[in-house]
Every structure is written in C-alpha cells, then in structure tokens.
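Here the complex is missing a single protein chain, while all its other protein chains stay put.
Chains here go by letter, A and B, matching the order in which they are written, and residues are numbered from 1 within each.
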Amino acid sequence: MPLRQRSVRNAVVSMNSVPLLSVMIWLPALGALVVLALPRQNVAAQRGVSLGAALLALAAAVGVALFFNPAHAGFQLVERVAWVPSWGISYTVSVDGISLWLVVLTAFLTPIALAASWGTVERQERAFHALVLLLASGLFGVFTAQDMLLFYVFFEFTLVPTALLIGIWGGAERRYAAIKFFAYTFSGSVFLLLGIIGLYLLHGQATGVYTFDIATILASLQLGALRLDTGAERLIFGLFFIGFAIKAPIWPFHTWMTTAHAEAPSSGVVDIIGLLIKIGAYGLIRFNVQLFPAAAAWAAPAVGVLAVIGILYAAWIAYQQTDMKRLLAYASVSHVGLIVLGIFALNTQGIAGAVAHMVNSALTTGALFLVVGMLVARRGSRELKAFGGLWKTMPWLGSLTLLLALGSIGLPGLNGFVSEFTVLQGSWRSPGLGWRYTLPAILGVVFAAVYLLHMYRTAFMGETLPELARAPDVRPRELALLIALATPVVVLGLYPNALFGPMQQSVTQIAQGTLPYLASR
Amino acid sequence: MPSITEAVPLPWVLTLAGALFCVGLFGALSRRNTVGILLGIELMLNAVNINLVAFWRYLEPNVVAGQTFALFVITVAAAEAAVGLAMIIAIYRARQTVNADEVDSLRG
Partner (left out) sequence: MTEIIIPPIDWRVAAQLSIIFGWASVLLVIALFVPRSRTRIIGYLAIVGVIVAAVAGIPLWGVNAETFSGMLRLDAYSLTLNWLFLASTAITIALSLDYLPRQGIERSEYYVLVLFATGGMMLLAQGADLIILFLGLELLSIVLYVLTGFAYPRIASEEAGMKYLLIGAFAGGFVVFGIALLYGATGSMNLRAIGETLARQALTPEERTYLLAGAALVVVGFGYKVAMAPFHMWAPDVYEGAPTPVTGLLSVGSKAAGFASLLRFLVEALAGEWQIWAPVLAALAIATLAVGNIGALTQQNVKRMLAYSSIGHAGYILFGVIAAGATDGVAGQRGVESVLLYLIAYTFTNLGAFGVLIALEQRGEAAWDMGDLAGLWNRRPWLAIAMAVCMLSLAGIPPTGGFWGKLYVFTAAWLAGMGWITVIGVIIAAVAAFYYLRIVAQMFMAEPAREAPLPMDRALRVGLTLATLGVLILGFIPTPAIDLVQRVVLGVRG
C-alpha cells in the first residue's frame, strides 16, 4: 500500500550528538512551563526564569551559527524523528543560509523583547512571559521546520499566543486588533493548508511516496520525478502565495498588521510581531520561489506591482500618521514591499538583499518601536504632536534614535543601506522586473527618509514642551537594550559580508533554480 | 381459485401502502395537535408494514425477514407512542395545551 511507505531519507542526514536545534526550539517552551509553575507574586523570579530561558536559547542559536558551514548550500544540522509515519509526516528541523539568519534574529530579539516589557505589563505578568516564550518557540519552529506539515503546525502555533498577547494586554482597541489579526492570518493559512495538501497528494500520486518532507519534494521536482502541469503548479503557487501574502503582509492585505502593531501591548511584543511577519517573506522564498520557480517567474511582474504599490502607499500613509506607533507600522509595511520586490527579482542579489533587509528592518524598526515605547511610557500618549524638543532633555535617547532612524532610512555606512541597495540592484537587473519597478521603489525609499525625519524632527527638535521638561533620560536597562540593537546596525553596515556570507550559497542555489524560466522571457 | 398473489398484483398493494404513507405524512405535517401528529406517524409506519408483508409474500415467501421486520416495526411503534403520549401528558400538565404551535418557548 503506497500510503504506508516511509518517506525517503534525505541525502544529508547528520545526527549530531546534541540536537542543538531542538534544544533551541523547545527551551523557551520549557521556560514557559516553569514560569507558569512559579508563584504569582514572585515577579522577579518570573522575569529571571523567562529571560534565562531566552538567553539559553540565544546561546543555542549562537552554537547553531558556529556549527553552520557557510560553504554548503543545502540543509544542515538535520534532526529527524518520525511523527506520523503512515502519513509521511516527520519532525524534521534544520537550517540553511536563509533560515539561519531568521533563527539568530529571533534568538537575539526575544530576550530584548522580554527585558523591554519589564514594568510595562500591569497584570498577569506570569502569563505574559509564558506567552512570549511560547511564541519564541513557535518562531524557531517555523524557521527551522523542513516538513511542510510541521511548518504549518508551527505557523498556526504562533497565532494563538500572539492573539492573546495583543488581546489581553493591548491598547484600547485590543479585542478588535486581536480578532482581526487572527481572522486575517487564519484565513490565509487555510489556503496554505490547501496548498500543502495538494502538493502532498500530487507528489504522492506521481511518485508513490507520500511525504511532507520539503527536501524530498524539492528533489522530486528538480529531478523531474514530479512534473506539475502549468495549471496545477500555478494553482498551488497561488494557494501558498495567498497564505504568505496575508502574513507578509503584502498590500492590500496589510490592514491587520497596522492595527496589530498599534494595539500591541508593549514595545517588546511589537518586536516579536515584527518577526512574525518575516514568516511571510520567508515562506515566499522557501515555498513559492524554491518549489515553483516557473510559476514564480510567471507571477513576478504582478507581484512586483503589488510590492511597489505597497512601498509607495504605505510610505504615503506613514507620512500622514500622527500616531507614532501607526507611523512605524506603516513603515514596516513599506519595508515588506521592498523585501517582496527583492524576492521576486528572482536573482541572487534580489533574494540576498531581501533576506538581509528582513534582518535589518527587524533590527531598526524594532529598535524604533522600543524608543516609541519609552516615549509613550514617559508621556502617556502616542500622538506625535504631544512631543517636542526631547533632544534637550534626553540627549542619549535623542542620539541613539537618530542613529536608528538613519539606519532605517538607509544612510550609507549603516545596515539599511546595504540591503536596500542590494534589493534595488537585484530588481533593476531582473529580467522580470527592471527599471519600471525599481524607480518607483527608489522613490519609496526617499519617502522613508521624509517621514522618519519628520517624526524625528517633531519629537526631538524645536522647543521642549513643558510637560516633558522633567522627563528622565534613558535608564541603564533601556540604554543597554538600545545599544544592543544599535550595535548590529553599525556593525552590519560596515561589514556587510558578515550578513551576506553565510546565506550566499543557499541564495545562489535558489536563484539558479529560476534561471531557465527567466531566460525564456 | 387464483391465489391472492395472482388476483391482486404487487403494484396495487404498493400503491395502497404508498397512499397510506402519504396520508400519514400529510397528517403529520398538517396537524397542529400533537396527538394528531403522532397518529399520522403511526399511519406512516403501518404503510411500511403493508409494504414489508407484501414484499415478503410476493417476492421472497421463503425468507421470513420481511415478516419479522413488520413485527419489529409494530413493537417499536408502540414504544414510540407510549413515550410520546407520556410526554404529551407531561406538557399538558404544565401548559394545559396539546397544540404544537403553542409549545414554542424555544425559538431562535
């Protein structure tokens, strides 16, 4: 009976003695359980345990990065345990050059998000920490899962903690934001599920091997064991695309994200949600481009249009915002547009630039959200016009914010420039996109400078408002957090190879897969 | 003298059963009185019995399945009527009505 056949084992199966990836994935979840078991009143212990779990996960992620061999293109550090063998579902986790960066990013931002939330969570801090840790586990899982169904399970697993974090601790509109977030992403994910089932069945019917293993399916597709006819390929591409486009979010599916960002409880949580949306772009690379290069080449011009509209539209809306959190949320949407543009350039520069920009925008936008969180804590308002002249009372915060804003704008020498430039270069050279797409995108990047500097000027320059005359400058903990985020902004800007080196092989391999289809244009 | 199966063809009997079923169905659907509805349902079940016995007698006189089944149906119908009447009485005690339209506190 073909259904019962076990999935074909991967070519690269290396079981290292310590399942480092699994340790990294499950440590935060374990930490969440421990935190829940702690007494309700002992807030210090709750903070200590959760931060400790996050830091241990970070250490594991660093270990993963050290063991990672940048010279290989394929999946590394593979760990595989059969989960539902009769269905060909396995617990397979591994990293390649692309997921490695997202894993490291998650590991880096989780402790920062936890520490940043101290003092901003008014009630049920225990459950709050536990949910953030669970979310981190889910994110690690999404970025390392190499089994489609496992990916989907982790993908959905991130929804519930996020919705609860927004809905329980969020701002005034929190219930609306939580339900909207959930409704949008869940609707997207059912299409994703349909695509996964379809690909699974088509692969099983064509090869007799029913498996959800991405590497196996990829090999079948590349070797011609599974030949999808154009219609089926485009259909399944489309199903995956809807799921990831809503998650990414690509214009016009972005409205859930701006509400979610604006209503998210503390700025730390926003950083985590910022990671959540990277799943969309990651999925586009991992599934849409890697598995269906022909359909990707077919769809690239149309997706490029959506991306460019997103860049310009979001930048324009961001410029008009008076609410700082919403302004940054729209800035994120604009960044997502740039990332998607890079992915669908379908060449090495485009995709590498997109991955790099995921990292960079998570760092700079995340840090700016932290800054806004600190400002809101001091003033009790998110309105831009409630601030002014902060430079005089808060020189430290002012200078760090300027650095971060310039990094986000893409000043040469800082990280944003490197990735934005690479994405634009990639899209210019791409036969599917070209200058018609790149010029408006450059305009969008210029807009970014306008709205961010507008925000900076309003809040930090001019006359100090009397309400803010005695607002304290950053405290040591806040300073440490901001410096931790600002360091990579400078370092990655000066040494971009640190960013591009590890992903080079993987990206090249994916980009090469699309070459035959782009050449035929 | 021709036997009953020769004198009366099967379709006639089936038509009778079908007609009886429809009468019962109509009764069950049109009656407002719960006792009337139960009576209609009983008619439907009786139509079934005619069918069963007819099929047994005309088609498979050697296998008793049809006949047995008719007995089961009669038994079950009796049980159902017993429970139904008990409930009607319970409702009547509480509401002083047996009219199905007036028993409508659940709606939505």
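Please note the rule applied: a contact is a pair of C-beta atoms (placed from the backbone, for glycine too) under 8 Å apart; a residue touches a chain by one contact, two chains touch by 3 or more.
Note that the structure is a prediction, hence the values are computed from the model and not measured.
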- In the full complex, which of A:115, A:178 or A:250 touches the chain missing from this view? A:178
- Of B:8, B:23 or B:91, the residue in touch with the unshown chain: B:91
- Task: Among A:30, A:45 or A:168, single out the residue that touches the unshown chain.
- Result: A:168
- Message: Under the stated touch rule, tell me which residues of chain A contact the chain that is not displayed.
- Response: 1-4, 83-87, 149, 152-153, 156-157, 159-160, 163-164, 167-168, 174-175, 178-179, 182-183, 186-187, 190-191, 193-194, 197-198, 200-201
- Name, in rising order, the residues on chain B that touch the hidden chain in the full complex. 14, 21, 24-25, 28, 34, 37-38, 41, 44-45, 47-48, 51-52, 54-55, 59-60, 63, 65-66, 68-69, 72-73, 76, 79-80, 83-84, 87-88, 90-91, 93-95, 100, 103-108
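Keep in mind that, in the parts below, only the chains that are shown with their structure count from here on.
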- Note on the structure: Rounded to the nearest Å, the gap separating the Cα centres of chain A and chain B is 66
